[in-house]
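Quick one: structure below, then a few questions.
Not every chain is included here, but those present sit where they belong.
Chain nomenclature is as follows: A and B, assigned in order of appearance, with residue numbering initiated at 1 for each chain independently.
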């Protein structure tokens, strides 16, 4: 921190198991990554190369190198996994992970339908090769999964070997966890948390109002994902109660009278 | 492509007559252009310096040089043409095109009203000097042009010498082709396509939902315009069926059962 301010909530230090900020890179250039990391590297825990953008970015090896030199784990979006699966190319996907030296991989079923035991089987197969992050929730806004089912799916994927489970919201933040207008399905989140420990979940929350909602519910060290690169610094201030939206929220923890 | 994935629709190669991505630069710096091109250069066919932004950017010669060195045609937005016309400075505009070595120019009437035979006369005059792109549609959201009129205007401009006609939507995507809420006037598009070949049209489609709609209707190699620089990579994945929105759309062409 550049200067001292009293009564600011404490943040976990890297490598973090909680308080994770997962950033979505949807096509940054090498220089743009360097610019981003020079400001936000210390506040960034994971980077996802969004869906199958890695297929069409010409500088993939360079991008991966820059993230690795900064010590930040990077992985391909789940839609790429699904694109290989639906084409019957799972082994090609495993070779791809090896060829690029990936240490993390996402297993998801947001665009395809896989029987859940088969999805868990993919998690078990991949966890020998990489750290697996799996995602629950559909990208289809007409699919509504009831809370007990979210819990069942998350628990089975953790049992199969997922390091964290991601709760789906897309880049736009209007499906899965959220209603079409971006509002949080708060009852769903609260019910999930009665059964699954919050350290095991990364909540996709691309919109500021969504980030604010989660920080107010779960504190500075909630795991949040699909954060745009330019929004990492703003999010960090939301976590610390240093933006209007959460300014007064943390003060009561320190018995500071709100003026 | 960085790796092999089966059953991905084929994209036209550069220089493209169809499958064009036209990007809007509304004030990038030289370094930002270099960053952009290092990632998206191969997926970008045309760059428009949005409306009259070229009037106030201090680095115009340098910007033009960087685009040219990358082999990407660049042109001034139509509003600049209109600004010269309404001031009675058409010959100044022609001199301006020469002075900056422009090879393309846009002729439009989005902010002014010109009798259509005069607009076509401008197209005829300019086509001896540059490749002309002309634009149909008003920037005024209260002006609704009926489909038969769009067809008549487009055909007359092609006959006058336009290389392509652009269907207006603005940077925001809420006029012309689209309703105020960004929804496509689908009947209008379908009626235009009964008379004008799709290769001759560039559809302005700045919003993702609009791009998805056109890719679903007209395939991977539809001509799309007013794409923000950071959205070229995402658009390329939409064209290839490698983003959630078009993931299943292309699979049926390859007889892949949707799981």
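In this section, a residue touches a chain if its C-beta (ideal position, glycine included) is under 8 Å from a C-beta of that chain, and two chains touch if they have at least 3 such contacts.
The structure displayed is predicted, hence computed values, not measured ones.
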{"item": "Number of copies constituting the complete assembly, 2 shown", "value": "3"}
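Just so we're on the same page, only the chains that are shown with their structure count from here on.
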{"item": "Rotation in the CA alignment of subunit A with subunit B, degrees, nearest 5", "value": "120"}
{"item": "Centre distance in Å when subunit A and subunit B are each reduced to the mean of their C-alpha atoms", "value": "34"}
{"item": "List of subunit A residues in touch with subunit B within their complex", "value": "26-32, 50-60, 79-80, 82-87, 89, 92, 96, 99, 110-114, 139, 170, 172"}
{"item": "Subunit B to subunit A touching residues, read off their complex", "value": "1-7, 31, 34-36, 38-40, 42-43, 208, 230, 232-234, 236-237, 240, 242-244, 247-248, 251, 256, 258-259"}
